[in-house]
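Only a single protein chain was left out; the remaining protein chains are all shown in position.
Letters A and B name the chains as they come in the text, with residue numbers starting at 1 for each one.
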(Lines give C-alpha, C1' and ligand atoms only; values in the text may rest on other atoms or scores of the structure.)
Protein backbone atom coordinates (compact mmCIF):
# COMPACT_ATOMS: atom_id res chain seq x y z
CA UNK A 1 0.00 0.00 0.00
CA UNK A 2 1.87 3.06 -1.24
CA UNK A 3 0.72 6.39 0.12
CA UNK A 4 1.86 9.95 -0.40
CA UNK A 5 1.42 13.17 1.50
CA UNK A 6 1.02 15.71 -1.27
CA UNK A 7 -1.34 17.97 0.62
CA UNK A 8 -4.11 18.02 3.19
CA UNK A 9 -6.59 18.29 0.34
CA UNK A 10 -5.87 14.69 -0.64
CA UNK A 11 -6.53 13.31 2.87
CA UNK A 12 -9.89 12.20 4.25
CA UNK A 13 -10.76 13.20 7.79
CA UNK A 14 -10.33 9.53 8.76
CA UNK A 15 -6.81 9.52 7.36
CA UNK A 16 -6.03 12.75 9.22
CA UNK A 17 -7.29 11.23 12.46
CA UNK A 18 -5.36 8.03 11.81
CA UNK A 19 -2.04 9.88 11.34
CA UNK A 20 -2.61 12.03 14.42
CA UNK A 21 -3.43 8.96 16.50
CA UNK A 22 -0.24 7.23 15.30
CA UNK A 23 1.81 10.22 16.43
CA UNK A 24 0.73 9.85 20.07
CA UNK A 25 3.16 7.05 20.93
CA UNK A 26 6.08 8.86 19.31
CA UNK A 27 5.13 12.04 21.14
CA UNK A 28 5.33 10.21 24.49
CA UNK A 29 8.86 9.04 23.65
CA UNK A 30 9.78 12.60 22.65
CA UNK A 31 8.66 13.89 26.05
CA UNK A 32 10.62 11.25 27.93
CA UNK A 33 14.26 11.44 29.00
CA UNK A 34 14.83 7.80 28.16
CA UNK A 35 16.71 6.70 25.05
CA UNK A 36 14.47 6.66 22.00
CA UNK A 37 13.45 3.04 21.36
CA UNK A 38 14.91 1.46 18.24
CA UNK A 39 12.57 1.05 15.30
CA UNK A 40 12.82 -1.20 12.24
CA UNK A 41 10.07 0.59 10.29
CA UNK A 42 12.45 2.15 7.76
CA UNK A 43 15.36 -0.30 8.02
CA UNK A 44 16.82 -0.76 4.56
CA UNK A 45 14.76 2.18 3.27
CA UNK A 46 16.29 5.36 1.88
CA UNK A 47 14.69 8.77 2.31
CA UNK A 48 15.96 11.68 0.23
CA UNK A 49 15.33 15.17 1.60
CA UNK A 50 15.36 17.64 -1.28
CA UNK A 51 15.36 21.15 0.11
CA UNK A 52 15.21 23.78 -2.62
CA UNK A 53 14.42 26.32 0.09
CA UNK A 54 16.58 26.70 3.16
CA UNK A 55 14.97 25.48 6.38
CA UNK A 56 17.11 24.32 9.26
CA UNK A 57 14.24 23.48 11.60
CA UNK A 58 11.97 21.62 9.17
CA UNK A 59 14.90 19.77 7.65
CA UNK A 60 16.20 18.72 11.08
CA UNK A 61 12.72 17.65 12.18
CA UNK A 62 12.36 15.39 9.14
CA UNK A 63 15.91 14.03 9.43
CA UNK A 64 15.45 13.08 13.09
CA UNK A 65 12.09 11.47 12.33
CA UNK A 66 13.68 9.41 9.55
CA UNK A 67 16.77 8.39 11.51
CA UNK A 68 14.74 7.36 14.55
CA UNK A 69 12.74 5.02 12.32
CA UNK A 70 15.98 3.44 11.09
CA UNK A 71 16.13 4.98 7.59
CA UNK A 72 19.21 5.60 5.50
CA UNK A 73 18.99 9.25 4.56
CA UNK A 74 20.40 11.57 1.93
CA UNK A 75 19.83 15.28 2.38
CA UNK A 76 20.38 17.50 -0.62
CA UNK A 77 20.41 21.21 -0.12
CA UNK A 78 19.72 22.08 -3.69
CA UNK A 79 20.91 25.65 -3.84
CA UNK A 80 24.49 24.51 -4.36
CA UNK A 81 23.69 21.54 -6.53
CA UNK A 82 23.44 20.48 -10.12
CA UNK A 83 20.42 22.73 -10.42
CA UNK A 84 22.81 25.65 -10.40
CA UNK A 85 24.63 23.93 -13.25
CA UNK A 86 21.48 24.24 -15.34
CA UNK A 87 20.05 20.76 -14.91
CA UNK A 88 16.26 20.62 -14.89
CA UNK A 89 14.34 19.78 -11.72
CA UNK A 90 13.00 16.51 -13.07
CA UNK A 91 16.42 15.43 -14.34
CA UNK A 92 17.83 16.01 -10.86
CA UNK A 93 15.00 14.08 -9.23
CA UNK A 94 15.30 11.23 -11.73
CA UNK A 95 19.03 10.97 -11.09
CA UNK A 96 18.64 10.86 -7.32
CA UNK A 97 15.73 8.43 -7.66
CA UNK A 98 17.91 6.07 -9.70
CA UNK A 99 20.01 5.58 -6.57
CA UNK A 100 16.99 3.71 -5.06
CA UNK A 101 15.02 6.21 -3.07
CA UNK A 102 11.98 4.88 -1.23
CA UNK A 103 10.64 8.28 -0.23
CA UNK A 104 11.25 11.86 -1.29
CA UNK A 105 10.68 14.71 1.15
CA UNK A 106 10.60 17.85 -0.96
CA UNK A 107 10.45 21.55 -0.20
CA UNK A 108 10.32 23.95 -3.13
CA UNK A 109 9.45 27.59 -3.66
CA UNK A 110 7.11 26.70 -6.54
CA UNK A 111 3.59 25.49 -5.83
CA UNK A 112 2.79 22.09 -7.29
CA UNK A 113 6.27 20.58 -7.40
CA UNK A 114 5.34 17.56 -5.22
CA UNK A 115 2.39 16.83 -7.52
CA UNK A 116 4.72 17.11 -10.51
CA UNK A 117 7.03 14.54 -8.88
CA UNK A 118 4.07 12.22 -8.22
CA UNK A 119 3.20 12.29 -11.92
CA UNK A 120 6.72 11.46 -13.04
CA UNK A 121 8.08 9.05 -10.44
CA UNK A 122 7.21 5.34 -10.22
CA UNK A 123 4.33 4.36 -7.93
CA UNK A 124 6.71 2.59 -5.58
CA UNK A 125 8.32 5.88 -4.56
CA UNK A 126 6.55 7.81 -1.77
CA UNK A 127 6.44 11.60 -1.74
CA UNK A 128 6.05 13.97 1.18
CA UNK A 129 5.38 17.64 0.56
CA UNK A 130 7.50 19.60 3.05
CA UNK A 131 6.15 22.91 1.77
CA UNK A 132 5.57 24.04 -1.81
CA UNK A 133 5.31 27.73 -2.61
CA UNK A 134 2.15 29.31 -1.23
CA UNK A 135 0.29 26.05 -1.78
CA UNK A 136 0.47 23.49 1.05
CA UNK A 137 2.55 22.46 4.05
CA UNK A 138 0.66 19.37 5.18
CA UNK A 139 2.93 18.15 8.01
CA UNK A 140 2.64 21.60 9.61
CA UNK A 141 -1.15 21.46 9.50
CA UNK A 142 -1.13 17.92 10.89
CA UNK A 143 1.14 18.87 13.78
CA UNK A 144 -0.99 21.94 14.46
CA UNK A 145 -4.16 19.84 14.54
CA UNK A 146 -2.54 17.20 16.76
CA UNK A 147 -1.49 19.94 19.17
CA UNK A 148 -4.96 21.47 19.16
CA UNK A 149 -6.70 18.14 19.74
CA UNK A 150 -4.39 17.44 22.67
CA UNK A 151 -5.35 20.78 24.23
CA UNK A 152 -8.99 21.14 23.15
CA UNK A 153 -10.26 17.64 22.44
CA UNK A 154 -12.50 17.35 19.38
CA UNK A 155 -12.12 20.33 17.04
CA UNK A 156 -15.77 20.32 16.01
CA UNK A 157 -17.08 23.87 16.39
CA UNK A 158 -13.83 25.13 17.92
CA UNK A 159 -12.86 28.70 17.00
CA UNK A 160 -9.40 28.99 15.44
CA UNK A 161 -8.03 32.39 14.43
CA UNK A 162 -5.16 32.62 11.92
CA UNK A 163 -3.57 36.03 11.71
CA UNK A 164 -0.96 37.77 9.58
CA UNK A 165 0.29 37.21 6.06
CA UNK A 166 -2.44 34.87 4.83
CA UNK A 167 -1.76 35.65 1.18
CA UNK A 168 1.66 34.01 0.99
CA UNK A 169 1.09 31.35 3.62
CA UNK A 170 1.00 27.67 2.79
CA UNK A 171 0.60 27.10 6.53
CA UNK A 172 -2.68 29.06 6.53
CA UNK A 173 -3.90 27.23 3.49
CA UNK A 174 -3.18 23.69 4.76
CA UNK A 175 -4.61 24.56 8.15
CA UNK A 176 -7.77 26.00 6.60
CA UNK A 177 -8.38 22.79 4.67
CA UNK A 178 -7.59 20.49 7.57
CA UNK A 179 -9.54 22.43 10.17
CA UNK A 180 -12.47 22.54 7.79
CA UNK A 181 -12.37 18.75 7.43
CA UNK A 182 -12.39 18.33 11.21
CA UNK A 183 -15.28 20.78 11.66
CA UNK A 184 -13.52 23.74 13.26
CA UNK A 185 -14.49 27.35 12.57
CA UNK A 186 -11.59 29.30 11.02
CA UNK A 187 -11.19 33.08 10.97
CA UNK A 188 -8.48 34.70 8.84
CA UNK A 189 -7.30 38.15 9.93
CA UNK A 190 -4.85 40.12 7.83
CA UNK A 191 -4.12 43.50 6.30
CA UNK A 192 -6.20 43.87 3.12
CA UNK A 193 -3.00 43.62 1.09
CA UNK A 194 -2.24 40.22 2.61
CA UNK A 195 -5.73 38.74 2.47
CA UNK A 196 -6.19 35.39 0.69
CA UNK A 197 -6.83 35.20 -3.04
CA UNK A 198 -8.06 31.60 -3.00
CA UNK A 199 -11.56 32.77 -2.05
CA UNK A 200 -13.24 29.98 -3.97
CA UNK A 201 -11.87 27.45 -1.54
CA UNK A 202 -12.53 29.15 1.71
CA UNK A 203 -15.99 27.85 2.36
CA UNK A 204 -16.76 28.40 5.94
CA UNK A 205 -13.78 30.64 6.54
CA UNK A 206 -14.45 34.09 7.90
CA UNK A 207 -12.19 36.85 6.58
CA UNK A 208 -11.49 40.02 8.53
CA UNK A 209 -9.12 42.94 8.31
CA UNK A 210 -9.18 43.87 11.96
CA UNK A 211 -8.80 41.83 15.11
CA UNK A 212 -11.73 43.39 16.92
CA UNK A 213 -12.90 40.95 19.57
CA UNK A 214 -11.83 37.82 17.66
CA UNK A 215 -9.37 36.78 20.34
CA UNK A 216 -11.91 36.97 23.15
CA UNK A 217 -13.74 33.85 22.09
CA UNK A 218 -11.00 32.08 20.20
CA UNK A 219 -9.91 28.63 21.35
CA UNK A 220 -6.56 29.14 19.66
CA UNK A 221 -4.83 31.77 17.60
CA UNK A 222 -2.03 31.06 15.13
CA UNK A 223 0.21 33.99 14.28
CA UNK A 224 1.95 33.58 10.93
CA UNK A 225 5.48 34.64 10.22
CA UNK A 226 6.12 37.97 8.52
CA UNK A 227 8.82 37.26 5.93
CA UNK A 228 11.06 40.15 6.92
CA UNK A 229 13.61 39.13 4.32
CA UNK A 230 11.06 39.45 1.51
CA UNK A 231 8.85 42.39 2.46
CA UNK A 232 10.16 45.89 2.43
CA UNK A 233 7.16 47.94 3.33
CA UNK A 234 5.22 46.99 0.27
CA UNK A 235 2.39 45.25 2.11
CA UNK A 236 2.09 47.38 5.25
CA UNK A 237 3.58 50.68 6.40
CA UNK A 238 6.04 49.34 9.00
CA UNK A 239 6.65 46.52 11.45
CA UNK A 240 5.56 48.84 14.25
CA UNK A 241 2.32 49.46 12.44
CA UNK A 242 1.85 45.74 11.79
CA UNK A 243 2.38 44.96 15.46
CA UNK A 244 -0.04 47.70 16.48
CA UNK A 245 -2.81 46.37 14.26
CA UNK A 246 -2.15 42.62 13.99
CA UNK A 247 0.38 41.66 16.64
CA UNK A 248 -0.46 39.33 19.52
CA UNK A 249 0.34 41.98 22.09
CA UNK A 250 0.17 41.47 25.81
CA UNK A 251 -2.61 44.03 25.98
CA UNK A 252 -4.67 42.37 23.32
CA UNK A 253 -4.34 38.92 24.93
CA UNK A 254 -5.07 39.97 28.48
CA UNK A 255 -8.79 39.27 28.37
CA UNK A 256 -8.44 36.14 26.34
CA UNK A 257 -7.91 32.52 27.31
CA UNK A 258 -6.77 31.48 23.85
CA UNK A 259 -3.86 29.17 23.11
CA UNK A 260 -1.08 30.88 21.16
CA UNK A 261 0.59 29.13 18.25
CA UNK A 262 3.19 30.01 15.61
CA UNK A 263 4.83 27.85 12.94
CA UNK A 264 8.19 29.55 13.60
CA UNK A 265 10.64 31.11 13.37
CA UNK A 266 9.00 33.84 15.46
CA UNK A 267 9.79 37.53 14.97
CA UNK A 268 9.41 38.51 18.60
CA UNK A 269 7.61 41.79 19.22
CA UNK A 270 6.28 41.79 15.69
CA UNK A 271 3.83 38.89 15.44
CA UNK A 272 3.93 38.06 19.15
CA UNK A 273 5.06 40.11 22.12
CA UNK A 274 7.94 38.67 24.11
CA UNK A 275 5.80 38.22 27.18
CA UNK A 276 2.99 36.53 25.28
CA UNK A 277 5.34 34.11 23.55
CA UNK A 278 6.53 32.79 26.90
CA UNK A 279 3.24 32.37 28.83
CA UNK A 280 1.89 28.93 29.53
CA UNK A 281 -0.84 29.49 26.95
CA UNK A 282 1.88 29.66 24.33
CA UNK A 283 2.28 26.17 22.87
CA UNK A 284 4.84 26.97 20.20
CA UNK A 285 7.48 24.50 21.42
CA UNK A 286 4.77 21.92 21.93
CA UNK A 287 4.08 22.27 18.20
CA UNK A 288 7.74 21.63 17.39
CA UNK A 289 7.84 18.46 19.49
CA UNK A 290 4.61 17.24 17.94
CA UNK A 291 6.17 17.98 14.56
CA UNK A 292 8.76 15.22 14.91
CA UNK A 293 6.07 12.81 16.14
CA UNK A 294 3.80 13.66 13.20
CA UNK A 295 6.60 13.15 10.69
CA UNK A 296 7.36 9.75 12.21
CA UNK A 297 3.65 8.93 12.08
CA UNK A 298 3.39 9.98 8.42
CA UNK A 299 6.35 7.77 7.53
CA UNK A 300 4.91 4.83 9.49
CA UNK A 301 1.55 5.32 7.76
CA UNK A 302 3.20 5.51 4.34
CA UNK A 303 5.26 2.37 4.76
CA UNK A 304 2.51 0.28 6.29
CA UNK A 305 2.24 -3.00 4.42
CA UNK B 1 44.91 -7.05 1.25
CA UNK B 2 44.74 -3.28 0.89
CA UNK B 3 43.67 -1.98 -2.49
CA UNK B 4 43.17 1.50 -3.89
CA UNK B 5 41.30 2.90 -6.84
CA UNK B 6 43.61 5.65 -8.03
CA UNK B 7 42.76 5.31 -11.70
CA UNK B 8 41.77 2.84 -14.39
CA UNK B 9 45.39 2.79 -15.52
CA UNK B 10 46.38 0.90 -12.36
CA UNK B 11 43.76 -1.85 -12.89
CA UNK B 12 44.23 -5.03 -14.90
CA UNK B 13 41.40 -6.15 -17.15
CA UNK B 14 40.82 -9.02 -14.70
CA UNK B 15 40.41 -6.57 -11.85
CA UNK B 16 38.01 -4.48 -13.93
CA UNK B 17 35.94 -7.55 -14.71
CA UNK B 18 36.04 -8.64 -11.06
CA UNK B 19 34.68 -5.28 -9.84
CA UNK B 20 31.96 -5.19 -12.50
CA UNK B 21 30.90 -8.74 -11.63
CA UNK B 22 30.71 -7.84 -7.93
CA UNK B 23 28.38 -4.93 -8.77
CA UNK B 24 25.75 -7.23 -10.29
CA UNK B 25 24.21 -8.31 -6.98
CA UNK B 26 24.04 -4.76 -5.68
CA UNK B 27 22.48 -3.64 -8.95
CA UNK B 28 19.69 -6.19 -8.53
CA UNK B 29 18.92 -4.81 -5.07
CA UNK B 30 18.95 -1.28 -6.48
CA UNK B 31 16.31 -2.24 -9.05
CA UNK B 32 14.08 -3.89 -6.46
CA UNK B 33 11.44 -2.19 -4.35
CA UNK B 34 12.36 -4.26 -1.32
CA UNK B 35 14.36 -2.83 1.57
CA UNK B 36 18.07 -2.87 0.88
CA UNK B 37 19.55 -5.88 2.73
CA UNK B 38 21.81 -5.03 5.65
CA UNK B 39 25.52 -5.44 5.11
CA UNK B 40 28.37 -5.77 7.60
CA UNK B 41 31.15 -5.19 5.06
CA UNK B 42 32.06 -1.74 6.38
CA UNK B 43 30.78 -2.10 9.96
CA UNK B 44 33.20 -0.29 12.24
CA UNK B 45 34.93 1.28 9.23
CA UNK B 46 35.04 5.03 8.59
CA UNK B 47 34.99 6.52 5.11
CA UNK B 48 35.85 10.19 4.67
CA UNK B 49 34.51 11.91 1.56
CA UNK B 50 36.71 14.88 0.75
CA UNK B 51 35.06 16.95 -1.95
CA UNK B 52 37.20 19.89 -3.03
CA UNK B 53 34.87 20.28 -6.02
CA UNK B 54 31.13 20.53 -5.60
CA UNK B 55 29.20 17.49 -6.80
CA UNK B 56 25.82 16.64 -5.35
CA UNK B 57 25.21 13.56 -7.45
CA UNK B 58 28.62 11.90 -7.15
CA UNK B 59 28.84 12.70 -3.45
CA UNK B 60 25.34 11.29 -2.81
CA UNK B 61 26.13 8.17 -4.84
CA UNK B 62 29.25 7.50 -2.76
CA UNK B 63 27.51 8.29 0.53
CA UNK B 64 24.63 5.91 -0.17
CA UNK B 65 27.06 3.18 -1.26
CA UNK B 66 29.02 3.60 1.98
CA UNK B 67 25.98 3.77 4.27
CA UNK B 68 24.39 0.71 2.68
CA UNK B 69 27.57 -1.25 3.44
CA UNK B 70 27.35 -0.17 7.09
CA UNK B 71 30.14 2.41 7.15
CA UNK B 72 30.48 5.37 9.47
CA UNK B 73 30.94 8.34 7.18
CA UNK B 74 32.32 11.84 7.37
CA UNK B 75 31.72 14.12 4.42
CA UNK B 76 33.83 17.24 4.17
CA UNK B 77 32.91 19.84 1.60
CA UNK B 78 36.26 21.50 1.54
CA UNK B 79 35.38 24.86 0.06
CA UNK B 80 34.35 26.15 3.45
CA UNK B 81 37.01 24.36 5.45
CA UNK B 82 40.40 24.85 6.98
CA UNK B 83 41.77 24.99 3.46
CA UNK B 84 40.28 28.46 3.19
CA UNK B 85 42.16 29.29 6.37
CA UNK B 86 45.42 28.61 4.54
CA UNK B 87 46.15 25.08 5.73
CA UNK B 88 47.91 22.91 3.18
CA UNK B 89 46.10 20.01 1.51
CA UNK B 90 48.33 17.38 3.11
CA UNK B 91 47.97 18.93 6.57
CA UNK B 92 44.19 18.78 6.20
CA UNK B 93 44.32 15.17 5.04
CA UNK B 94 46.72 14.19 7.83
CA UNK B 95 44.45 15.77 10.43
CA UNK B 96 41.35 13.98 9.17
CA UNK B 97 43.29 10.73 8.84
CA UNK B 98 44.36 10.96 12.49
CA UNK B 99 40.69 10.52 13.40
CA UNK B 100 41.01 6.91 12.11
CA UNK B 101 39.86 6.92 8.52
CA UNK B 102 39.83 3.55 6.76
CA UNK B 103 39.16 4.95 3.31
CA UNK B 104 39.35 8.35 1.68
CA UNK B 105 37.13 9.22 -1.27
CA UNK B 106 38.63 12.32 -2.82
CA UNK B 107 37.56 14.70 -5.57
CA UNK B 108 39.88 17.55 -6.42
CA UNK B 109 40.31 19.99 -9.28
CA UNK B 110 44.03 19.18 -9.54
CA UNK B 111 45.19 16.10 -11.42
CA UNK B 112 47.25 13.71 -9.33
CA UNK B 113 45.95 14.53 -5.86
CA UNK B 114 44.84 10.91 -5.13
CA UNK B 115 48.32 9.68 -6.08
CA UNK B 116 49.83 12.33 -3.79
CA UNK B 117 47.65 11.03 -0.96
CA UNK B 118 48.71 7.45 -1.67
CA UNK B 119 52.36 8.47 -1.31
CA UNK B 120 51.81 10.21 2.01
CA UNK B 121 49.20 8.13 3.83
CA UNK B 122 49.88 4.82 5.61
CA UNK B 123 49.32 1.63 3.61
CA UNK B 124 46.37 0.68 5.79
CA UNK B 125 44.32 3.61 4.47
CA UNK B 126 42.46 2.98 1.19
CA UNK B 127 42.02 5.72 -1.40
CA UNK B 128 39.33 6.14 -4.04
CA UNK B 129 39.73 8.74 -6.75
CA UNK B 130 36.32 10.38 -7.25
CA UNK B 131 37.66 12.60 -10.03
CA UNK B 132 40.94 14.52 -10.18
CA UNK B 133 41.28 17.44 -12.56
CA UNK B 134 41.33 16.35 -16.20
CA UNK B 135 43.11 13.14 -15.22
CA UNK B 136 40.85 10.23 -14.19
CA UNK B 137 37.37 9.41 -12.88
CA UNK B 138 37.65 5.66 -12.48
CA UNK B 139 34.27 4.87 -10.86
CA UNK B 140 32.57 6.65 -13.78
CA UNK B 141 34.44 4.52 -16.32
CA UNK B 142 33.65 1.35 -14.35
CA UNK B 143 29.96 2.15 -14.21
CA UNK B 144 29.95 3.02 -17.89
CA UNK B 145 31.62 -0.29 -18.75
CA UNK B 146 29.25 -2.24 -16.50
CA UNK B 147 26.30 -0.59 -18.23
CA UNK B 148 27.72 -1.32 -21.67
CA UNK B 149 28.44 -4.97 -20.85
CA UNK B 150 24.90 -5.39 -19.59
CA UNK B 151 23.55 -4.02 -22.88
CA UNK B 152 26.12 -5.32 -25.38
CA UNK B 153 27.79 -8.35 -23.78
CA UNK B 154 31.56 -8.58 -24.32
CA UNK B 155 33.04 -5.23 -25.37
CA UNK B 156 35.64 -6.83 -27.64
CA UNK B 157 35.45 -5.05 -30.99
CA UNK B 158 32.45 -2.96 -29.98
CA UNK B 159 32.37 0.59 -31.37
CA UNK B 160 32.07 3.30 -28.72
CA UNK B 161 31.91 6.96 -29.70
CA UNK B 162 32.76 9.67 -27.16
CA UNK B 163 31.77 13.15 -28.25
CA UNK B 164 32.22 16.69 -26.95
CA UNK B 165 34.80 18.33 -24.75
CA UNK B 166 37.44 15.59 -24.78
CA UNK B 167 40.22 17.98 -23.83
CA UNK B 168 39.02 18.70 -20.28
CA UNK B 169 37.31 15.38 -19.66
CA UNK B 170 38.56 12.92 -17.06
CA UNK B 171 35.54 10.82 -18.01
CA UNK B 172 36.78 10.49 -21.58
CA UNK B 173 40.27 9.67 -20.38
CA UNK B 174 39.26 6.94 -17.91
CA UNK B 175 36.84 5.47 -20.43
CA UNK B 176 39.48 5.42 -23.15
CA UNK B 177 41.87 3.47 -20.95
CA UNK B 178 39.24 1.05 -19.68
CA UNK B 179 37.60 0.42 -23.03
CA UNK B 180 41.05 -0.16 -24.51
CA UNK B 181 41.80 -2.77 -21.86
CA UNK B 182 38.55 -4.57 -22.63
CA UNK B 183 39.17 -4.49 -26.38
CA UNK B 184 36.57 -1.98 -27.56
CA UNK B 185 37.16 0.44 -30.43
CA UNK B 186 36.93 4.06 -29.25
CA UNK B 187 36.31 7.12 -31.43
CA UNK B 188 36.74 10.62 -30.02
CA UNK B 189 34.78 13.39 -31.75
CA UNK B 190 35.26 17.01 -30.74
CA UNK B 191 35.83 20.51 -32.05
CA UNK B 192 39.53 20.89 -32.90
CA UNK B 193 39.87 23.25 -29.92
CA UNK B 194 38.62 20.55 -27.56
CA UNK B 195 40.54 17.59 -29.00
CA UNK B 196 42.73 15.55 -26.63
CA UNK B 197 46.31 16.55 -25.95
CA UNK B 198 47.33 13.21 -24.47
CA UNK B 199 47.95 11.80 -27.95
CA UNK B 200 50.77 9.58 -26.77
CA UNK B 201 48.32 7.49 -24.79
CA UNK B 202 45.55 7.09 -27.29
CA UNK B 203 46.74 3.99 -29.02
CA UNK B 204 43.87 2.58 -30.90
CA UNK B 205 41.69 5.63 -30.44
CA UNK B 206 40.36 7.29 -33.56
CA UNK B 207 40.14 11.09 -33.44
CA UNK B 208 37.70 13.04 -35.57
CA UNK B 209 36.44 16.59 -35.77
CA UNK B 210 33.14 15.81 -37.40
CA UNK B 211 30.44 13.27 -36.66
CA UNK B 212 30.01 12.16 -40.24
CA UNK B 213 28.52 8.65 -40.19
CA UNK B 214 30.12 7.66 -36.87
CA UNK B 215 26.77 7.17 -35.17
CA UNK B 216 25.44 4.84 -37.85
CA UNK B 217 27.63 1.95 -36.81
CA UNK B 218 28.25 2.86 -33.20
CA UNK B 219 27.18 0.45 -30.47
CA UNK B 220 27.05 3.29 -27.98
CA UNK B 221 27.73 7.00 -27.93
CA UNK B 222 28.70 8.96 -24.83
CA UNK B 223 28.03 12.68 -24.93
CA UNK B 224 30.22 14.63 -22.54
CA UNK B 225 29.07 17.61 -20.57
CA UNK B 226 29.85 21.10 -21.84
CA UNK B 227 30.97 23.05 -18.77
CA UNK B 228 28.67 26.02 -19.38
CA UNK B 229 29.92 27.66 -16.22
CA UNK B 230 33.53 27.61 -17.43
CA UNK B 231 33.37 28.20 -21.16
CA UNK B 232 32.32 31.53 -22.55
CA UNK B 233 32.68 31.09 -26.26
CA UNK B 234 36.37 30.53 -26.15
CA UNK B 235 36.29 26.99 -27.49
CA UNK B 236 33.40 27.18 -29.97
CA UNK B 237 31.28 29.98 -31.42
CA UNK B 238 28.04 29.33 -29.51
CA UNK B 239 25.95 26.59 -27.89
CA UNK B 240 23.70 26.64 -30.96
CA UNK B 241 26.71 26.05 -33.14
CA UNK B 242 27.98 23.28 -30.85
CA UNK B 243 24.61 21.54 -30.97
CA UNK B 244 24.47 21.87 -34.75
CA UNK B 245 27.87 20.24 -35.20
CA UNK B 246 28.29 17.93 -32.20
CA UNK B 247 24.91 17.55 -30.51
CA UNK B 248 23.06 14.24 -30.38
CA UNK B 249 20.10 15.63 -32.25
CA UNK B 250 16.96 13.70 -33.06
CA UNK B 251 17.77 14.03 -36.74
CA UNK B 252 21.27 12.73 -36.35
CA UNK B 253 20.15 9.72 -34.32
CA UNK B 254 17.22 8.70 -36.49
CA UNK B 255 19.12 6.21 -38.62
CA UNK B 256 21.15 4.87 -35.74
CA UNK B 257 20.52 2.09 -33.27
CA UNK B 258 23.18 3.28 -30.84
CA UNK B 259 22.77 3.44 -27.06
CA UNK B 260 22.97 6.98 -25.69
CA UNK B 261 24.99 7.72 -22.56
CA UNK B 262 25.99 10.80 -20.60
CA UNK B 263 27.85 11.16 -17.28
CA UNK B 264 25.49 13.99 -16.24
CA UNK B 265 24.36 16.58 -15.49
CA UNK B 266 22.94 16.88 -19.01
CA UNK B 267 22.56 20.23 -20.75
CA UNK B 268 19.42 19.35 -22.65
CA UNK B 269 19.29 20.57 -26.23
CA UNK B 270 23.00 21.22 -26.19
CA UNK B 271 24.71 17.84 -25.94
CA UNK B 272 21.50 15.83 -26.36
CA UNK B 273 18.12 16.80 -27.72
CA UNK B 274 15.23 16.50 -25.31
CA UNK B 275 13.57 13.81 -27.35
CA UNK B 276 16.74 11.77 -27.69
CA UNK B 277 17.49 11.92 -23.97
CA UNK B 278 14.18 10.28 -23.20
CA UNK B 279 14.06 7.43 -25.74
CA UNK B 280 14.50 3.85 -24.64
CA UNK B 281 17.95 3.80 -26.22
CA UNK B 282 18.97 6.44 -23.68
CA UNK B 283 20.52 4.62 -20.72
CA UNK B 284 21.58 7.66 -18.71
CA UNK B 285 19.59 6.79 -15.58
CA UNK B 286 20.73 3.20 -15.91
CA UNK B 287 24.28 4.55 -15.60
CA UNK B 288 23.36 6.38 -12.39
CA UNK B 289 21.88 3.25 -10.82
CA UNK B 290 24.89 1.21 -11.85
CA UNK B 291 27.04 3.92 -10.31
CA UNK B 292 25.87 3.15 -6.78
CA UNK B 293 26.35 -0.58 -7.42
CA UNK B 294 29.89 -0.04 -8.76
CA UNK B 295 30.84 2.10 -5.77
CA UNK B 296 29.58 -0.61 -3.41
CA UNK B 297 31.52 -3.19 -5.42
CA UNK B 298 34.71 -1.12 -5.29
CA UNK B 299 34.41 -0.79 -1.51
CA UNK B 300 33.72 -4.53 -1.14
CA UNK B 301 36.73 -5.31 -3.32
CA UNK B 302 38.96 -2.94 -1.34
CA UNK B 303 38.00 -4.31 2.05
CA UNK B 304 38.19 -7.95 1.06
CA UNK B 305 40.34 -9.83 3.54
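The criterion applied here is as follows: a contact is a pair of C-beta atoms (placed from the backbone, for glycine too) under 8 Å apart; a residue touches a chain by one contact, two chains touch by 3 or more.
From a predicted model like this one, the values you see are computed outputs, not experimental measurements.
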Q) Looking at the whole complex, which of B:39, B:54 or B:72 touches the chain that is not displayed? A) B:72
(Q) Can you tell me which of B:39, B:54, B:94 or B:249 touches the chain that was removed from the display? (A) B:94
**Q.** Residues belonging to chain A that touch the chain removed from view
**A.** 29-31, 33-38, 54, 56-57, 60-61, 63-64, 67-68, 228-229, 264-268, 285-286, 288-289, 291-292
(Q) Applying the definition given at the start, please give the residues of chain B touching the unseen chain. (A) 43-46, 72, 74, 76, 78, 80-82, 85-88, 91-92, 94-96, 98-100, 102, 124
